[in-house]
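Yeah, one chain of the complex is gone here, protein chain that is, but the others are all in their spots.
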Amino acid sequence: MRIMYFAWMREHIGASLEQIDKPDHVTTVADLISHLRGVSAGHALALSNMEVVRVAVNQNYTSLDAPLNDQDEVAFFPPVTGG
Amino acid sequence: MRIMYFAWMREHIGASLEQIDKPDHVTTVADLISHLRGVSAGHALALSNMEVVRVAVNQNYTSLDAPLNDQDEVAFFPPVTGG
Amino acid sequence: MTVRVQTEDFDAGAEIGALSSAEPGAIPGAVVSFTGLVRDRHGGKIVHAMTLEHYPGMTEKELMRIRDEAMARWPITKATIIHRVGRLLAADQIVFVGCASPHRDAAFEAARFMMDFLKTDAPFWKAEETEDGTQWVDARDSDNAAAARWSKD
Partner (left out) sequence: MTVRVQTEDFDAGAEIGALSSAEPGAIPGAVVSFTGLVRDRHGGKIVHAMTLEHYPGMTEKELMRIRDEAMARWPITKATIIHRVGRLLAADQIVFVGCASPHRDAAFEAARFMMDFLKTDAPFWKAEETEDGTQWVDARDSDNAAAARWSKD
């Protein structure tokens, strides 16, 4: 899967894009978040408060219980501030 | 007084401006209208339906019972259609 | 802070630029504009042109009153109203209303307020030229309703 991070989440994690193989036990967005929190301190910090994190799968906003498969593009980012 | 007419009222009356001495019995806008209706058939036609006539005295919207004096500029015109 | 009644065309982009400009520390975040055009069809008829008549003196006074009222009701930093008069062709620009504010809601509301009152209070009259000749345009009840929605009661 492609995992993308934007704004301060990108800065905490130190990368805007990670390519990973989906672990078998990861079937939802919530599972992926639990998995990613174990990857590094930066990941854990970026994903510590899901109140200020939005998730998009394949460029559509989605919720934590959305199912995932290995071809998905999953993006994590803070609430938007454009305009 | 200066009496001004705009749009189709001007066309009915055949003039955009009339300068008249205020008759003594004319003390309000309503009196002036009664007086003007007697001036010509065009005046009578233009002022026949006050539902579709707006009145301004000295360039401020006003009502039929507003008092008048000889130095006033009185304008009669249809509801506005700009913009 | 501009109110203009003119025969010449206007440049909406230049007006937006003028509304955007400010002293250091006071750049407005939001500029909203309304541009009105001469429609080429009205009531099922093709309109070739129209002539805008107005009441010189009172027109400017009413436009300034409308602009001042908008500036008293919303935190807007600048406001512009331009209305053309004389003969205009279909698709020509007739009217520009714009304002700048630190807040987008205020900019949207003040611009709409100014247009609504311009439509009911500013002494302009349109005569349309169609295939059937020239006719004075009737005022619309919907414009009175639009202005009435701003009453505070």
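Letters A, B and C name the chains as they come in the text, with residue numbers starting at 1 for each one.
Heads up, the rule we're going with is that contacts are C-beta pairs under 8 Å (C-beta built on N, C-alpha and C of every residue); 3 or more make two chains touch, one makes a residue touch a chain.
Because the structure is a prediction, the values reported are computed rather than measured.
Student: Among the chains you can see, which ones touch the chain that has been omitted?
Tutor: A, C
Student: From the list C:I46, C:M64 or C:A148, pick the residue that touches the absent chain.
Tutor: Of these options, the touching residue for the absent chain is C:I46.
Student: Of the residues in chain C, which ones touch the absent chain?
Tutor: 11-14, 16-17, 20, 22, 24-41, 46, 90-91, 93, 102, 104-105, 107-108, 111-112, 115, 146
Student: Extract the touching residues of chain A with respect to the undisplayed chain.
Tutor: Against the missing chain, chain A presents residues 4, 6-8, 10, 56, 59-61, 75, 77-83.
The rule is simple: only the chains that are shown with their structure count from here on.
Student: What kind of graph do the touching chains make: line, ring, star, complete, other?
Tutor: other
Student: Take the average of all CA coordinates in chain B, do the same for chain C, and state the distance between these two points in whole angstrom.
Tutor: 27
Student: How many Å are there between the centre of chain A and the centre of chain B, using C-alpha atoms for each centre?
Tutor: 73
Student: What parts of chain B, by residue number, touch at least two of the other chains?
Tutor: There are none in chain B.
Student: List, in ascending order, every residue of chain C touching at least 2 other chains.
Tutor: Chain C, residues with two or more chain partners: not present.
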